[in-house]
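Below is one structure, written out as structure tokens; the observations come after it.
Apart from one protein chain that is not included, each protein chain of the complex appears where it belongs.
This part shows chain A:
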Amino acid sequence: MLVLLGIRWLAPASLTEWMTDPARDFVTLTISVIIESLPFVFLGIVLSSLVQVWLPEGFLLRRLPKNPALRRLSISLLGVLLPVCECGNVPLSRGLIMSGLTVADSMTFLFAAPILNPITIITTYQAFGWNDGILVSRIVGGLLIANLVGWIFSRHPQPEKLLTPGFQEACAIDAAAPRTGRLRRTFLQFSSETSAMMPALFIGAGIAGLIQVAVSRNILIALGSNPLWSVLALMLLAFVVAICSNVDAFFILSFGSTFLPGGIVAFLVFGPMIDVKMLALLRTTFTAKTLVQVSILIAMCAATLGLAVNYVL
């Protein structure tokens, strides 16, 4: 730690003068994504070890209804109790799978919790109030899509095939691990979860920063007032900016007057579920094939929802 502080201390201030402006902005944006997401990832890991290590075994799972549809519905509402945004959700979902939740159910949690959590709901309300049904569409749409994804993947004949071999291995080891020494297990889990999450977060942040510098935002914004294109452009924007669900409502509010409500709803529903950084984080747990399927499914649902808001409401 002292060495790292020393590096920081000694690094000359003039070091970046040779860099071009876009390169400097790429670095700044990447750091910004990391600094913003890091506390949420830590929070997710802490909550995950709370569920796995400190709560009595099966504490949460035993209380869930037996009926699959009802169970998924209650799991999607679990986000109200565990207020993490999407980046913290990945370690938490991994923890839930390890403590015995099925893969499909954990997907429901993964995609519902970032939207159905108190912080997100409050910030969305602060940003939009009841205007244009944006808040209601976001909550109901997010709930429906997450449950749909959970239902579809619950029909998968071999759910463990959806997971990466590395994560399956971690699960098997966790199941076989002795249930002693809680503090020690918390530390060990922190070590293994950061090993999985941190490289993904850093790489995801780098890609997000790169796209920000490379893709002109003006083009996306120019498309904002067309009922069809606003939905697609804003979903692309959501994918690219990779911003936390807790604050994305404020972000999109700054464009509020240029975009139609359907586009905003699509942004607010799609962004928390799938974006550049999320895919990097999810790749630690799910196979690439699964992620492609899930992304396409969610993108189609979010687009449908956005178009419905634009054309029907």
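Of note:
Just so it is clear, a contact is a pair of C-beta atoms (placed from the backbone, for glycine too) under 8 Å apart; a residue touches a chain by one contact, two chains touch by 3 or more; residues count from 1.
Here is the rule we go by: contacts and distances are computed from a predicted model.
Looking at the choices "Thiol:disulfide interchange protein DsbE", "Sugar ABC transporter permease", "NADH dehydrogenase" or "TIGR03943 family protein", the name in the UniProt record of the chain not drawn here is "TIGR03943 family protein". When you scan A:Ser74, A:Thr194, A:Asn226 or A:Thr287 for touch with the missing chain, the hit is A:Thr194. Where chain A meets the chain that is not shown, the touching residues are 1, 4-5, 7-8, 11-16, 20-22, 24-25, 27-36, 38-40, 42-43, 45-46, 165-166, 168-170, 172-178, 183-184, 186-188, 190-199, 201-203, 206, 208, 212-213, 216-218, 221, 241-244, 247-248, 250-251, 253-258.
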